[in-house]
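Left out: one protein chain. Kept in place: all the others.
And then chain A:
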Amino acid sequence: MEAIVKRIILEVKNGDEQAFAELVELYKDKVYQVAYRMVGNAHEAQDVAQEAFLRAYTNLDSFDRNRKFSTWLFRIATNVAIDRLRKKKPDFHLQDQVKGSENLTYESQLAADQALPEEQIVTMEMQEWVQDEINQLPVKYRTAIILKYIEDLSLKEISEILDLPISTVKTRIHRGREALRKRMRHL
C-alpha cells in the first residue's frame, strides 16, 4: 500500500496531475468520514474533504516520504475541519435542522443492506443520535475520539496526526470518554 502511494506521489511530483486522482480514490472515504464526523453534516464534510485534498496537492513537496502518507493527510483534514469549526459559531440546533435533510444519504447507504423499512428507520435514528452525541463533544475531545474509535487508529498515529504528545492524546480520549459517559448515563 505505502509503496503504491509513494510511486503515485513521485508521479504527481514529476508533473503527472492525473496520478493524483489515484491518490484521491485511495483515501477519499477515510478523509470524508473524518470530515463528516468532525463537522456533522454532508455538505460541509464534502467541502472540508475537498479542501484537504487540494491542500495536500499544493503542499505535496513538503511531504516527508519517509513518513506515512495517511498520517499526513489526516493531519491536513483534521486541521481544515478544526479551522472550519472555529470560524462558525457552534449552533447545534441549526445543524440538527440541516441534518434532517441528509436522511437521503444515510438511506442510500443503508439500502444496500436490504434492511426492513422499520429497521432502517431505527438504524437511521440511531446513526443520527451517534453523530449528535459526537457533535456535543468539545472539538479537542471530538477529534481524538473520532480518530481513536471511528478510524481505529493507534495512539501513536493519533499523536502524530494531532502533533501532540501521546500523554496529551490519552488525556483527551479519557475526557472524551467521560463526557460521552456522563451524557449517556442520563438517557
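Worth a mention:
Please note the rule applied: contacts are C-beta pairs under 8 Å (C-beta built on N, C-alpha and C of every residue); 3 or more make two chains touch, one makes a residue touch a chain; residues count from 1.
The rule we apply is simple: contacts and distances are computed from a predicted model.
Per UniProt, the protein behind the absent chain is "Anti-sigma-W factor RsiW"; the candidates were "NADH-ubiquinone oxidoreductase chain M", "ATP-binding protein", "Aspartyl/glutamyl-tRNA amidotransferase subunit C" or "Anti-sigma-W factor RsiW".
In the full complex, the hidden chain is touched by chain A at residues 14-15, 17-18, 20-21, 24-25, 28-29, 31-33, 36-37, 42, 46, 49-50, 53-54, 57-58, 106, 109-110, 123, 126-127, 130-131, 133-134, 145, 149-150, 155, 170, 173-174, 177-178, 180-181, 184-185.
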